[in-house]
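We show some of the complex, not the whole, and keep each chain where it was.
Think of it as A and B in the order they're written, each chain with its own count starting at 1.
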């Protein structure tokens, strides 16, 4: 799989550039761009995995989430610039759903096929559960219900206020986790942590960082052109803006998390897999999305923090399901299957919407 | 109570046949049919209890749920045939509510009057909680919100898709519970299980199975005629289709579970009581209902997986309440009272709807 990604990158990036210059068929280029981004995300995944081994599982999980979401952030900024607010909210919804249901579901399922029971840090799971409830069920539901009869100006003030609070709370969560309460909430599974350290990183620190930087720039370039193809692709396949954003963009944008989270689950490092899936959802909801709301004030069309009802209800139910399944700090193939089934149900729903 | 059920059966079945032939007053026959079904369900309850003792608590719980829901399934098929889709969805809603709130509530309450604290398998409770969230909060809520602006054709495709996923997941849950993870999640209450085995079954295996078979056929006969009386009974008492389905049909159809679950709770076998109540809800939501959606494609009117809002919200809140109260694997009379109070509130609501 690693060689495949390298080959795809070596072919995909120049083809993307040439195709963009010579105005090849948008549908063809849509496929090329998607595959190239997936391949680049694969490289980013390998680079972050190497860094994760060098710098420990917690920081590793954070790095994974950050660089997976860099792709998300980059695509969203170009969409925002193009005034495609619907696609931005849809792709971020898709990212939250994809991480909570598809990434975590595949991790639990694939890991569960190899191991009968896999466990992960119960304190971490509960801490994340509180944040998921706060972000999705408080910060996203409140504006949906409150702005029903509100004018656009007040809606935007409320959106900006909530966005600022989300960012402050996200930073406070990092402060809590890495500074004031580092190591305060721990379980007694020191053994597994020792095993992890024995593993060798694929790349050195310098090479990993270089690959990260170059791949991220390439993703930015390709993303900008990808966004331009949405209109024609949607018409060609009969896909709505919502479906493209929630399913296609989210899967393409999260391929890195997919690859590395499932790999970690297969290696029985569930702490890292869950950190990638849930941590990434949280980062999208509490950091990427509010940043985009604030950035949108600089563009022609500002983006309020108001989802469509199907988007919101999908996120709310996904959060409740994930919390219920992860609250015991234990996973198995069936937990994974339940999450995947929820993803498929939502996917069918968004297709027909 | 056992003699009463036997006498009721011996009188009720012939009276049902004669009354149906000579076209006696529908209101009178409605009462006769209901009492006969309750009595037959009582027989089914005793037969399954005997089988439960012979075959162990887990299989016993499953048997109880299956044969309680056989009554449900039979009534629903006749309602579906008569085109009474509203009554089918209402009676299945009522079955989920009745099992989660009334059956479990009575079990907790009656058991709690005798024992100060009763405990049940916490792993089982959590496993069931995940499935309840999946079935009710994901699989039922999603079509409700998504089909708001959808045409009938797409609504039906989404309904069929979700139904197939529910059935697959239900079968996967059985595979998980009885094959791949049998005995993986266990608590250390081996002692109570040894005690259970000392009990003698009332009937032998052959007699129990014979009673099950005959009583189930009789229920089918009576149910078909019961469905025909709904229209006139509703007009006579001022009951809506919804109220008949949710409260009357559900109580009549679940009398077997009521009898056996409360009996088990009184004998301090809370694992079986909870398995009957929650397991039965899950079987209705994840198996009986999707099967009926698929079967409805064969009839004149197909049934989408779209409840009325009061039905849906009642189930969602019942699930959240049940999960909160059962998540600690411990019950008492007050937990039971809370569940019963929720049932009464919903009952009043449906009466005035």
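Everything below uses one rule, namely that a contact is a pair of C-beta atoms (placed from the backbone, for glycine too) under 8 Å apart; a residue touches a chain by one contact, two chains touch by 3 or more.
Note that the structure is predicted; figures quoted are calculated from it, not measured.
All together, the complex described by this structure holds 3 copies of its single chain type, of which 2 are visible.
To be clear about the criterion, only the chains that are shown with their structure count from here on.
Computed from the mean C-alpha positions, the centre of chain A lies at a distance of 40 Å from the centre of chain B. Per the touch definition, chain B reaches chain A in the complex via residues 126, 129-131, 133-134, 137-139, 141-143, 145-146, 148-150, 154, 157-158, 161-162, 165, 168-169, 172-173, 176, 180-181, 184-185, 323.
Of all the residues in chain A, the ones that touch chain B in their complex are 116-117, 309-310, 313-314, 317-318, 320-321, 324-325, 327-328, 332-335, 337-338, 341-342, 344-346, 348-350, 352-353.
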